[in-house]
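Take this structure, written in structure tokens, and hold onto it; I'll ask about it next.
A single protein chain has been omitted from the complex, and every remaining protein chain is retained in its original position.
Each chain gets a letter, A and B, in the order it is written, and its residues are counted from 1.
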Amino acid sequence: MNEASLIGLFEATVSFGALLYLAALGEMIAEKAGILNLGVEGMMAMGAVTGFVVALQTGNPWVAFVAAVAAGASVGLLHGFFTVVLGAEQVVSGLSLTILGLGLAAFVGRGSVGQPAGAEMVPVDWGPLSDIPWAGPILFAQSPFVYLAVIAGFVTWFVLWRTRLGLAVRAAGESASTADAAGHSVAGIRLAAVAVGGGLAGASGAYLTLSLTPQWADGIVAGRGWIAVALVIFGAWRPGRVAVGALLFGLTLALKTRLQTFGVDFSPILLSMLPYLLTISVLVVISIRSRNRPSPAPAALGIAYRREER
Amino acid sequence: MSRPVLVRREQVLRGGQPLAFAVGLAVALVVGVALLVGSGHDPLRVYERMFEASLGDPRAWSVTLNRAVPLGLAGLAVAVAGSMGLWNIGAEGQIMAGAIGAAWVVRIGEGWPSPVLITAMLAAAVLGGGLLALGPAIARARLGVNEILTTLMLNEVAIRLVQWLTHGRWKDPDSHNFPLAPMLPDNARLPGLFERAHMGVVLAAVVILLFGVAASRTAWGYELRVAGSSGATARYAGISLPRKILTVLVLSGGVAGFAGGIELSGTSDRITESLSNGFGFAGIIVAALALMRPSGVAAVALLFGAVQIGGQSIQTMGVSSSVSTILQALILFGAIAAGVLTRYRVEMVAGDATEAGR
Partner (left out) sequence: MTEPSHPIGPTGPSETSGGDAPSVELPAVELRDIWKRFPGVVANAGASLRVRRGSVHAVLGENGAGKSTLMNVLSGVYRPDEGEVRIDGVAHHFRTPADALAAGVGMVHQEFRLVPSFTVAENVVLGACERIVRRPAVESAVEALAGRFGLAIEPDRPVWQLSMGERQRVEILKALWRDARILILDEPTAVLTPGEADELGAVLRHMADDGRTIVFISHKLHEVTGFCDEATVLRGGKTVAASLSVADTDASELAGLMVGASPVITERPPAREAGEIRLQVRDLRCSDDRGLPALNGLDLAVRSGQIVGVAGVAGNGQRELAQAIAGLRHVESGTVHLVGEDRTDATPRQRFADGLGYIPEDRIGVGLAPRLSVTDNAVLRTYGRHRRGPFLDAASATGHCRDLVDRFGVRTGPLDEPIAGLSGGNLQRLLVGRELVGGPRVVVAAQPTRGLDVQGVKAIQDLLVGERDAGAAVLLISEDLDELSTLADRLLVMHAGRIVAEFDPVTAERHAIGEAMIGHAETADDTGGDQ
């Protein structure tokens, strides 16, 4: 086990962590407003394919990025329309969204499979910072998406916990009737939260096709959307803890291909079960602890809201 | 200034669900036309081909029926839990767990007579699926842990368990280092029915029928309905909720596991990580469209089977099979929208009126 391979491992940990973090932040925002969106996988696929195809057409990675975010947000809004406006079951609508997103992405990308990328996001140049041993390559030679994820995390924390809007969003997810009584539009908040969440999932997808593995293939998202859903629970619906979880889960992804290089005789497949098993344990612990304190899960998560009918 | 407001109907429209379903199908086909025209295909020819390949002749029917089996059983699994207001999102993984159980029996049952082996395989499949659901069931019944999230997480675990087995202990020594399990021996294969259809079609139909009867005609099904309608009423009627939750979730997992066993023994050459192939997730849509009723599950599963098989067939015309995936999701979305109209009326209301909403 040498220094270079360790640096490589941590570098990959940070990039996978950022990939998961973007999608998980989006899911967290939607859930904080009370909407469970199991369509992350589909939204990521839409973001990935849109980013790739637009990059092919325009050659501009930033235009491609914006298009990917817009695609993710639109698919997210579809979930919002069905669950918020029509009051459909969030579980069913979200899973259908995954199926729809994967199908649409495959359809849109059917001509682009195997093509070289039209544009890539080049790593940010931090000048002398990138020469610092260890920290340089791990932290200061990353794709812009990594820094975007960090910024998104701070902004999310600030907006949700330090602004009037954030108070309203969290109230909508904890007790929609209270938010309503306080004069907030629960439907508006929830739609916006699902759209923002979709946008972040789209950004995460674009990270795949514009930076991490700059090409398009069916199944490129490869279940990372589900890890993002798990992360939100693992991180107890808090941006900081979700970030820690993202790095931890990112480490398992990074280790998967490297275990053998490090001479560790442990199945990488069993390792990849870890995030899910950890998340289940967290769920159980939360439930045991919430006997005498409220669960960190938004109390109104998954519950459609309509004003009382009389 | 006026805006539309949804007002709850006093009585749900009768026969609304089949109608909503038809609307969903229509919406899907119309959007499908747009997709096909947009990608330079003749939609009529594509749809004709889809129909022929899935329902056009006995052979097409046999393939469609085979496909409807895992869809219908997964849908039933979701519906069994759903009839009590529980969500089993884990059918995908339970199908895998069932296949693991069945494949394990194949490994120890070398040389067993075929009927014995197949019976043992299917029994192990039910056990495997039930076992994977047992954890979430206990957690929900005893601790109140949300079963949506636990069952969802276990999907990924089960799929990786299959990967782990096929990469390791269960790898076929003759597979030239490909991570593949050995081919199933002939005595582990379900007997045929007609054309390419296998006995699994009959078994699935029997299971769905059994549950249909159990749900609508037995005291057990009655208790389930009461518990699903109102927990407080169930207590008043002397029904134990934790015990019902436990049995229903485990049973639901068992049904999904059964689908995995049949899929392995009926249509698959060997156990692979793609055996469940999205059946578990599609099953949720099937159950939702069937309003959690076993009879409806069978019908919707048949239609979804046809859409999937039809979708595969049009690849030879150069059409992406993703069209059929999109159609499946759109049927549901269309049906949800139409379904809302069976429960609500749209009324135009002046201004920001609130009284109408109360």
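Methods note: a residue touches a chain if its C-beta (ideal position, glycine included) is under 8 Å from a C-beta of that chain, and two chains touch if they have at least 3 such contacts.
Since the model is a prediction, treat every value here as computed from it, not as a measurement.
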- Item | Contacting the left-out chain in the complete assembly, out of A:Glu11, A:Glu27, A:Glu41 or A:Glu174 | A:Glu174
- Task: For subunit A, enumerate the residues touching the unshown chain of the complex.
- Result: 162-168, 170-171, 174-175, 177-179, 181-184, 293-294, 299
- In the complete complex, which positions of subunit B touch the hidden chain? 10-11, 214, 217-222, 225-226, 228-230, 232-233, 235-238, 352-355
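Note that in this section only the chains that are shown with their structure count from here on.
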- Starting from the mean Cα coordinates of subunit A and subunit B, work out the distance between those two points in Å. 27
- Task: Report the residues of subunit B in contact with subunit A in the complex, numbered from low to high.
- Result: 6, 8, 35, 39, 87, 89, 135, 139, 143-146, 148-150, 152-157, 160-161, 163-164, 167-168, 278, 281-282, 284-285, 288, 320-326, 328-330, 332-333, 336-337, 339-340, 354, 357-358
- Given the complex with subunit B, which residues does subunit A contribute to the contact? 36, 38, 78, 82, 86-89, 91-93, 95-100, 102-107, 110, 223, 226-227, 229-230, 233, 267, 269-270, 272-273, 276-277, 279-280, 283-284, 286-288, 297, 302, 306-310
